[in-house]
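Every protein chain except one is present and positioned as in the full complex.
Chain IDs A and B follow the sequence of writing; residue 1 opens each chain.
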């Protein structure tokens, strides 16, 4: 009995202490004190660890770079593996009976879609897409679709557009099916979700470039590899959103459905899936966007279509040609984004009561089919299946002239501000070089320690461990130096992105007019594939790390601006009002109320900025940014998979580390749509 | 309920259809061609385009003639040199028209696997080397000997090269021994990879415009010489011994690049069954002057590859008439 009586008395004593150590996010004022004390405790632990390990490490492997004794040379086995694959690709059963069938299925599917698209002809495809957009998304999107397809034709890019469309259709379908099934598993089974979540989280931060190599290793250059790389890249958001949607379903509704005696399958089909339909559609939307951005990158491994045209144009610095091929990609992205997005918005609304009966339900769909067939037939009778060549408008020449003019006038010697060439060299000289030398000069254990500290201060010991392990893995792989180079480029570009992004974001949060002005620009920017940004920057900034940084900044800026603006706008109006009632100035309101309260959003902006910048800095290998990106390009170009795979793995580690070091408490989806 | 069952049935049917189509037996993916090939009953040929303009000229002329004289549909795919061999062996492309020498790949695909057959010489001779602009060589003639390069390291310095001189390299896909050369010849230079030839050309043009000195990896035949005249720097003389050792250990290269007769390669199946197209591509043979003429039209006159090819074809029927089967 004594145990029972003492227990209640110990409880109140332990509880406040437990409450004090647990991270408390609801109360801001004691929070800072708690964090400080927690931070101090963590720092103390790290100092102790460092005090023991650093002298050891220093005594044994004193060098700025990662010690050679601690690296593992994987190029030999990797090279052998790659040779084995090439030698056995036409004989070993795993290729004949497994990969061969996958590859064959992909080829057949793409071919079927492609043949259908060509058979419909330009008139049929345009009509079908426009009508489809009208049915699911309304008149405005339909007009956008019509104009977009017309522009694709006018640019003389009809055939490549159809090739990309065929590849996209297959890749998106496969991504949606695979991602949906994975998401279904994760949404229905707690264990599957727990297994899936870290994988999806990690895949979300990986640059697209890192996916190419393993796929090339097995499938070789060509459409199957391109489709599979796209699927690997685009399926995770679908899986993620499906799982989240299923798990987030209103428990009350599910209980009500169960109380009516629904079977497991009825519950899934009539309640769980329909309840998650917004997330599902958002998943489809994100998958399409990711697939489109990958479709271009996949051209590096023979995806063909528009991406290939961009890639060809990029390699001859033909900005006009690149624009002519890049524009259809952007237009496809805009059309698909708007269509799926407004279909998602329309979901909640009831079916329109007005309008003619023939405009609703299956008669309308039948009508869409009939009109499409008729238009396709007319198109075929009137002319060719592909866009009539006479209707093309060559934009290459004027664009190139404009580019030349820009380069002539902006490249160098602009009064006061200096030319882009001066900017580029200043950026390299005053920011990148010192940073790179600093990072490469720092002892390796110091880098590990800094990473551990940052990750631990912002997260838990698990995040710190992951980040440090990722960093150490880079060293073990023997690519410490180029990784530090890449890291310096990322950090510098992130810095610039955040300065610009926060400034513009704050301005937009304070001025509704500016926000309204920015919104369409940001919308378009966010739907553009990463590749497209590389074209103009080479013209303006030449070759090297500066253009890669410029492209990265331009690519990451929209997300940062958007998250910052939303974060500031969503600050509790009551808090702002009370500050105003106390007579705070605009500046005081911003500094003392808005920014502190928007902290989670700002952290998220940093995280997104880092992830997006990394993706583009890697692609920057194509315009001379060197380091890891170059190694990947080199690995692909020379078929030297050892180099490429190691660099790819290092990119994965770098991405993981950067994400963990900047990871805010809650994470949203990549493009913030 | 009934509807979901129908949908399930349809899905099952779809999956079955795919499997029937792919066949239940072995599927050799090295024998699967591009999904875009031969659509609509047209005979089609897929050519690999490399990123440099000379190779584009070959392909442009071949494409023009195949389409207009022989009635083929031509697809082009941009693939880097080494992966192009792989793609060629898998029949994802039918032919490479300009190869600068890849002994490893030749051994594997032509001699061992026999999936690729040589298509004869292109008729053009290629040469790789290090070049400086003529305006600089004229002012400093002694730069043309590699032994004096260290003296000029400071002159060639840029932001990207740090404290050393800059040796501008191009696309990572090109054949290059520059890293070994810089190391073995003890040159105080940093190699800066432009990442692509286009980026490299942009950079060289910009240097030339400003009359700045530069040292660059470059090659002949190349149309850029017409716009930016350049002089080659003499490297230690090329010997077969040096090349043999270099083939064994790429880090040991310490001599100049060889002069290579450029070769064509065809997929083995295509060579057998490709009919007129294969015969035509085997006979395709022209000179450095011809190629440069087309390249120049494409690269500096801003013509599309097809227009440039058309112009050349109209001007030189005597050359290409011989290629037709």
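Keep in mind that, in the parts below, a residue touches a chain if its C-beta (ideal position, glycine included) is under 8 Å from a C-beta of that chain, and two chains touch if they have at least 3 such contacts.
Everything that follows uses one rule, which is that contacts and distances are computed from a predicted model.
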{"item": "Omitted chain, identified by the protein name its UniProt record gives, among \"NADH-quinone oxidoreductase subunit L\", \"Predicted lipoprotein\", \"Glycine betaine/L-proline ABC transporter ATP-binding protein\" or \"PadR family transcriptional regulator\"", "value": "\"Glycine betaine/L-proline ABC transporter ATP-binding protein\""}
{"item": "Displayed chains contacted by the hidden chain, counting the whole assembly", "value": "A"}
{"item": "Touch with the omitted chain, as defined above, among A:44, A:260 or A:499", "value": "A:260"}
{"item": "Touch list for subunit A against the chain that is not drawn", "value": "4, 7-8, 11, 250, 252-263, 266, 270-271, 274-275, 277, 347-350, 353"}
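One rule holds for everything that comes next: only the chains that are shown with their structure count from here on.
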{"item": "Subunit A - residues contacting subunit B, complex", "value": "86-87, 89-90, 93, 95-97, 99-101, 103-111, 114-115, 118, 163, 166, 216, 219-224, 269, 299, 301-302, 304, 308, 311-312, 314-318, 385, 396-397, 400, 411-412, 421, 424-425, 428-429, 433, 538-539, 542-545, 620-626, 630, 633-634, 636-640"}
{"item": "Interface residues, subunit B side, partner subunit A - complex", "value": "4, 18-19, 21-23, 26-36, 39-40, 49, 51, 53, 56, 75, 77-87, 90, 92, 108, 113, 158-160, 162, 171-173, 192-203, 206, 210, 299, 302, 304"}
